[in-house]
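Note that one protein chain is taken out, while the other chains of the complex remain in position.
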Amino acid sequence: MSTENKEFFPDIKPIIYNPQASVDDVLVLKHYNQDEIILGKPMHEWLRFSVCFWHTFRGLGADIFGAPTFDRPWDQQFDSMTVAKNRLRAAFEFFTKLGIKYFTFHDRDIAPEGETIEQTEQNLDEIVKLTKELQKQTGVKCLWGTANLFANPRYMNGAATNPDAHVFAYAAAQVKKAIEVTHELGGENYVFWGGREGYMSLLNTDVRKELDHLAAFLRMAVEHKKKIGFKGQLLIEPKPKEPTKHQYDYDAQTVMGFLSFYGLDKDFKLNIEPNHTTMAGHAYEHDVEMCSRYGMLGSIDSNTGDPSLGWDTDQFPMNLRDCAFIVKTIITQGGLAPGGLNFDCKVRRESTNLEDMFIAHVGAMDCFALALRKMARLFEDKKYDALVKQRYASYAQTDIGKKIEAGTATFEELHAFIKKNGEPAKTSGQQEKYEAIFNRYLD
Amino acid sequence: MSTENKEFFPDIKPIIYNPQASVDDVLVLKHYNQDEIILGKPMHEWLRFSVCFWHTFRGLGADIFGAPTFDRPWDQQFDSMTVAKNRLRAAFEFFTKLGIKYFTFHDRDIAPEGETIEQTEQNLDEIVKLTKELQKQTGVKCLWGTANLFANPRYMNGAATNPDAHVFAYAAAQVKKAIEVTHELGGENYVFWGGREGYMSLLNTDVRKELDHLAAFLRMAVEHKKKIGFKGQLLIEPKPKEPTKHQYDYDAQTVMGFLSFYGLDKDFKLNIEPNHTTMAGHAYEHDVEMCSRYGMLGSIDSNTGDPSLGWDTDQFPMNLRDCAFIVKTIITQGGLAPGGLNFDCKVRRESTNLEDMFIAHVGAMDCFALALRKMARLFEDKKYDALVKQRYASYAQTDIGKKIEAGTATFEELHAFIKKNGEPAKTSGQQEKYEAIFNRYLD
Amino acid sequence: MSTENKEFFPDIKPIIYNPQASVDDVLVLKHYNQDEIILGKPMHEWLRFSVCFWHTFRGLGADIFGAPTFDRPWDQQFDSMTVAKNRLRAAFEFFTKLGIKYFTFHDRDIAPEGETIEQTEQNLDEIVKLTKELQKQTGVKCLWGTANLFANPRYMNGAATNPDAHVFAYAAAQVKKAIEVTHELGGENYVFWGGREGYMSLLNTDVRKELDHLAAFLRMAVEHKKKIGFKGQLLIEPKPKEPTKHQYDYDAQTVMGFLSFYGLDKDFKLNIEPNHTTMAGHAYEHDVEMCSRYGMLGSIDSNTGDPSLGWDTDQFPMNLRDCAFIVKTIITQGGLAPGGLNFDCKVRRESTNLEDMFIAHVGAMDCFALALRKMARLFEDKKYDALVKQRYASYAQTDIGKKIEAGTATFEELHAFIKKNGEPAKTSGQQEKYEAIFNRYLD
Partner (left out) sequence: MSTENKEFFPDIKPIIYNPQASVDDVLVLKHYNQDEIILGKPMHEWLRFSVCFWHTFRGLGADIFGAPTFDRPWDQQFDSMTVAKNRLRAAFEFFTKLGIKYFTFHDRDIAPEGETIEQTEQNLDEIVKLTKELQKQTGVKCLWGTANLFANPRYMNGAATNPDAHVFAYAAAQVKKAIEVTHELGGENYVFWGGREGYMSLLNTDVRKELDHLAAFLRMAVEHKKKIGFKGQLLIEPKPKEPTKHQYDYDAQTVMGFLSFYGLDKDFKLNIEPNHTTMAGHAYEHDVEMCSRYGMLGSIDSNTGDPSLGWDTDQFPMNLRDCAFIVKTIITQGGLAPGGLNFDCKVRRESTNLEDMFIAHVGAMDCFALALRKMARLFEDKKYDALVKQRYASYAQTDIGKKIEAGTATFEELHAFIKKNGEPAKTSGQQEKYEAIFNRYLD
């Protein structure tokens, strides 16, 4: 049966922008007007939204206590390659109706694994061919690709950190192909999320050996990228735990430290997922800000967790305040390109209507768009930024401050300075004032 | 030296409402216009703001790792009773300039403990006299009083739950006086927060005995209240932990269950502090909603915690979304009176300027006021409420549903119903739709 | 193909007790000697171990990020009823080789759901028949049964708390049958774990209505139990969250309060799972102790979580200290019967060897057995108990203490007592001393 021209979302019309949308017109964008210029760039360039293939087209609503709840029209009982192609067509229909210009994928999301590596790669090649056609037809681009190194039982004890070199080799073979495929699809980045790169118990684990192997693996990836001429940015995505008890790429600072130690910091940036940041015990915006200030923020998996839950809920970002913090960092660093805001989110298991997929994305796009509009006021105004700069003025304006920043001061000299100048003045941190002003911009 | 007419905040003018306030005019109320009618009542009746005496006039910025940082003009080196009076005058100047109509206090906040119980009570009486005068002069009223049963070393092993009956008796003597004093000041409620009513270690604790003693204590309080003719509402404030490892009044449901078990549920309602709610692992709004739906929400200690920190930070509520949830429940139950929104918050230890005290309260008042304006739209609109009702329509509209609610259905009957009617239809929970609509009201 | 006499664990010999077992003879019991008399009863009566069917015979090692990893010889590609029977035979072989006298099950664990409720019940009846035969052959008994009201998509929005009365009715029909089946198998208890009885978002939920429905449901269960003459104990198992954001049966105190409020406290006791207790923010032993002291501890799902993880890991209890706390409570209340220590645990996803199933159970049995031996010393010694009693002696030995406990004291009388007697003496809580002594018993 041919499904090439089938419409999978016949009841959904292309999503449009209408600032006068009623409160319950949730299939209309009230704030996101993609070509509208904000701070000198169109909104879509600031926000670079992307749909993730895995949650949105492979997620079926199963959780650890329950069976799948979603009945998707593209998941009919055909052979697996036909289903894979239908799913891909449904996805591009979805991207197009939503008006999102990018997608992201794992190798195993888009094409089924075969009996052998040859069969698996052949499946992938066939699907990649169709993907390229659909990209050409729709203009939708690939933000990044990645390899799924966590679902197959072979990786249960880790991929690049597996105690068995044979598994390490398998992971290498898989990533080799995944980078090539991402290159083929014009992917602007390639992501490493080490879902099983960690430990379940220290009792059976040699952490140093495993981390050394992980570094070796990443070095090979850099080499291979160069060899095939892939120009995309390599990204590491931190997560503290789940599925493993401890994931080595715990958070932004841990990963940046690892890259420094193993001499990989020129070749990788980070893909930050705020739901992972909060799982690591930090504020929602912490990792994004932390790596941005070191020039290491490559891309964002824009979702949210639930602060009262201890696992990855991958919810759609619907909180203006959180999105505003993220946008503030993005504006400060001048944009995210070649990275983007990838909606690594899933509709709730109970959100079983097809339209829920659209409502969720529209709600999140609008939340970021509103945040962008609000933060644009903050940046145009310049008052806020001036306040922060003033806090640190002594380093720019006093001799002692300049010397400290230049690295030429000594303890003896500073000791003499205190003997001469005595106690510093008390200066309020004014946190509530900053909060109140920030709130005024969010009004 | 006479300080009776001293102005403690000479640099601060009375806070006014100005909807055109600039983003950094943080000593101006942009949203809270106390007498403006919203949903049929003035804003101040919906919100019933209160300043807490302890954090705002006794807090000095000490934390467990550091010394006090605040230099307050009312804490000069006079004798303790003179300082207590100055502090009280400063407080009423603060309430008045801020335009807040209520305050709350612990017995030990306002008057120093003496060498003997007689001396302590005499100090308290003297201060109460001045308080009444200041209330009369300013019109500021007492939302509630309470006894501090946690700071004095005598209570280190608990007050009403102390293993030593002598300490229990001391707590009883103290609460007796505190209720009387609250009555004297026209307090509209009286609060029990059991700061040390819990355990540090199960190894040395008989939890049942301690809870039985706690119930006995509360029964005596009810009796005493009746005896002296105090008409105020008695309230229990849940908190899960800190300073104890486990506090018996863990959260709203625990306290409501305790009250039911011990037959005290007609005599007490709850005072919910959202920072305690989040420490108990719940969503910010959970306890407020939970006890409101059982008719048990008496008052709110409106503050916020930090979801990435595990202790009580008592921050000023500055998050519109959180405040909107609280206001939604308040509107649903028709108001909070005789309870209120008590700012049980402290400026950060680093916020050492006197004006920070005002900025923080203004920011929080405005945040709630804006939330009230937004939620008023939601209630006027009726769309949102209709959506929720529709979800449960089967209980109102089908025979089987009505029987279930009436308590007349049996397993056998329901079994027969399923044999006849088979599988229920699948109904989306539409969480993202609710979130998106809620966001539209917050725009 | 007949598999009636197939041995599923041919490589595993019956587990024996040998106190001289070498450190790595992990298929030998070093401490659990079932018939040995400890404190007047055989070990197996104190500990009443049970194997759970779901994790041990239905769990396949899938997690939310990965596919199943276990290849079980009983899960061959026969029709589903044949597989169900093989699995059952494997289970009884396992129970017998392990020497555990009880098992627990969900209705859906043991028999597959059919197309219709009639088919489902017929499947269940057929399997129950075989189960009874196997029980008779082996002497293994049923500790408790329960209904799975969380895996099927129909329950995604709740079972007894579903917004749709039709789903409520389905749950009722299912529980009716599950109680009958448990009765048929001689189950000594019946458990309610409300896996989806909670909310995902307060925005779309009427919590009061849902809780009223839950109470109505439980009342029907009590009625039905009486009608069919089932004498087993009804149990509720608290859990704070997962899969829902907030589960109504949050923890022991919440459930006890709910039962009191709705007048159900005479008909139900609690089944406590320590992994749920720690997820609720309490100490491992908290809920067990809390409900035991109120006469409400019915049974224990003896497992452990990981304090650094925020989800239910259902690990085997391997920590002597934790087990000792549990055993201490069990001894204090004189035993757990008709409840037991049900190993609601799963081997790790990476523990793919068949022998891992045995090793895990043996390790946990030995851990509890050692705890029992150590705690027996503590009880025989009587020193520890005397210490705790002495802490509360003032309530038994002084007039004021006796009056407080009798409920005849008043605030006025206690106030007078303090005026006369002044400050209480300072008494050390001696936590470290209790810890040190407890450690000496664990040496």
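As written, the chain order gives the labels A, B and C, with residue 1 at the start of each chain.
Rule of thumb we're sticking to: a contact is a pair of C-beta atoms (placed from the backbone, for glycine too) under 8 Å apart; a residue touches a chain by one contact, two chains touch by 3 or more.
Here the structure is a predicted model, which is why all the values come from computation and not from measurement.
**Q** The chain left out touches which of the shown chains?
**A** The undisplayed chain, in the complete complex, is in contact with A, B, C.
**Q** Which is it among C:K129, C:K231, C:K383 or C:K419 that touches the chain not included here?
**A** Checking each option in C:K129, C:K231, C:K383 or C:K419, the one touching the absent chain turns out to be C:K383.
**Q** Decide which residue listed in B:H31, B:K176, B:H224 or B:R349 touches the omitted chain of the complex.
**A** Final answer for the missing-chain contact: B:R349.
**Q** So one chain is hidden, and I want to know which residue out of A:A84, A:V175 or A:L297 touches that hidden chain in the complete assembly.
**A** Reading the full complex, the residue touching the unseen chain is A:V175.
**Q** State which residues belonging to subunit C touch the missing partner chain.
**A** 21, 23-24, 26, 30-31, 69, 278, 281-283, 306-308, 316, 318-321, 347-348, 350-353, 356, 359-360, 362-363, 366-367, 370, 381, 383, 426-433, 435-437, 439-443
**Q** Using the document's contact rule, name the residues of subunit B that touch the chain not shown here.
**A** Per the touch rule, subunit B residues meeting the hidden chain are 61, 63-69, 150-153, 155-157, 195-196, 200-201, 241-243, 245-246, 279, 306, 308-311, 348-350, 352.
**Q** Could you list which residues of subunit A touch the chain missing from the display?
**A** Against the missing chain, subunit A presents residues 116-118, 153-154, 156-157, 163-170, 172-173, 175-177, 200-209, 212-213, 216, 219-221, 223-224, 240-241, 245-246, 250-251, 253-254, 256-258, 260-261, 265, 280-283, 285-286, 289-290, 293-294, 325, 387-388, 391-392, 394-395, 398, 400-401, 404-405, 407, 409-412, 414-415, 417-419, 421-427, 429-431, 434-435, 438.
Here is the rule we use: only the chains that are shown with their structure count from here on.
**Q** Report the inter-chain centroid distance for subunit B and subunit C in whole angstrom, where each centroid is the mean of the CA atoms.
**A** Once rounded, the distance between the two centres reads 37 Å.
**Q** What parts of subunit C, by residue number, touch at least two of the other chains?
**A** 153, 156-157, 200-201, 241, 245-246
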